[in-house]
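Excluded from the complex is one protein chain; the other protein chains are retained at their positions.
And then subunit A:
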């Protein structure tokens, strides 16, 4: 199935909205950083992400859950804006010499909103819950892969015992999927905990009307702000209404009209319109982990031939498309990792467009003949590459970019078959290896995401058919490097190892990096103190206050 029209229509609609946005007038608002915060008020946040099926991010573990859980749950550690680990519910930590255990000292006097004290036993209960198959955890479960057990040493000390050293453990513990919940609340049936999770955060969940909104109110006994928060004590806002507005145009219209004050999943055209007006501002908070990239399936023809991979990657120019379709709101990436990752390694030179050389590479690889439609053929087979696209994980601008790549690749003689699929069908296409190109998001804090995405063990599908190594990179020396890096506790040695690994993958032309995973928030200028947590770039409403 080839689809060209839909993205164009979407793009036309988006452009129309840009024009509409430009002509609509804005009110006035002041954004004075030195102003005194105002207490009270209700903030309406409109999310364009999916509505979580469970508000406890231990269950499952996806981004929509992380977004909202960041308001009522807290983690043992966090990251500051430099990417360094900072204390949160844990005040200090120490790794044993053999790397096989980590001991955390916990903040004292913290209580969950149901009155249960936060202590070592609570941490143990949480880690046990995540590791219990009955909890149906996926992201959190994977992150604790090397954790054998968690032990309460005393009330304020907890020890993680590992099966092998894990240089990624602290990074993992900054993620909302491993946030700490009230052990009392966790004992309730899953269905109950899913609608009313209990944490130590600045807000607590009071109501969830499905398909509509989650209501959260201020936690009056709040004492545990993260180290880099702007203030201490209770949150300024008295209430948050967390609305689900899936349609991006309606979300933006609601922001313009003032019905909501903050939105996520902002589209490129809206960012441009917002930049021109006075009432709406934007925060660019790229997600950590892997960059948004197209991976080439190296396990089967034609991309099992490195020359064909190189021809594809250096034969298509994606920069022009990114510039026009994203209106300058997305910066081209030449790295496997998000630009917010400290260990991100990039090599722009590898991606210099050279169509003449690409043509030669294809000729050399035996794809020298062209058929009547202009596609290359070899042994009677057309140079066709399948590109399943998950419509649930891709915005219209990105799908239009894929169409442009399709057009450019056609000039080289590639027949790129794009099929737009819902999430479940997309997973199935991947599991059945019915793809040569794929763009799959992966959000995880730290360079350890490389172990998940490019270690050859990631080729073996899970029982579900899902496997993370979509490029099907299978290089024993790379596996060894990644495993060494995963156990290395010296930061600079670790970085060298990860650089080496990234170099190997990029130079093998397995991946065409596009840009950071797009994560933009829009907010009205009456909103002050909004920021995104540096860990997984979810919004923090703790320091937020509203001016009139």
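Note that in this section contacts are C-beta pairs under 8 Å (C-beta built on N, C-alpha and C of every residue); 3 or more make two chains touch, one makes a residue touch a chain; residues count from 1.
The working rule: contacts and distances are computed from a predicted model.
Participant: Quick one: the chain not pictured, UniProt calls it what, "Glycolate oxidase", "NAD-dependent epimerase/dehydratase", "Peptide/nickel transport system permease protein" or "Sensor protein"?
Facilitator: In UniProt, the chain that is not shown appears as "Peptide/nickel transport system permease protein".
Participant: Give the residue, chosen from A:109, A:133, A:380 or A:476, that touches the chain omitted from the document.
Facilitator: A:133
Participant: In the full complex, which of A:86, A:217 or A:249 touches the chain missing from this view?
Facilitator: The single option touching the absent chain is A:249.
Participant: Using the definition of touch stated at the top, determine which of A:50, A:86, A:151 or A:217 touches the missing chain.
Facilitator: Candidates A:50, A:86, A:151 or A:217; residue touching the omitted chain: A:50.
Participant: For subunit A, which positions touch the chain that isn't shown here?
Facilitator: On the subunit A side, contact with the omitted chain comes from 13, 16-17, 20-21, 23-24, 46, 50-51, 53-54, 60-64, 133-139, 141-142, 190-191, 194, 209-212, 243-247, 249-251, 253-254, 256-257, 259-260, 390, 392-393, 422-425, 427-429, 431-432, 441-444, 462-468.
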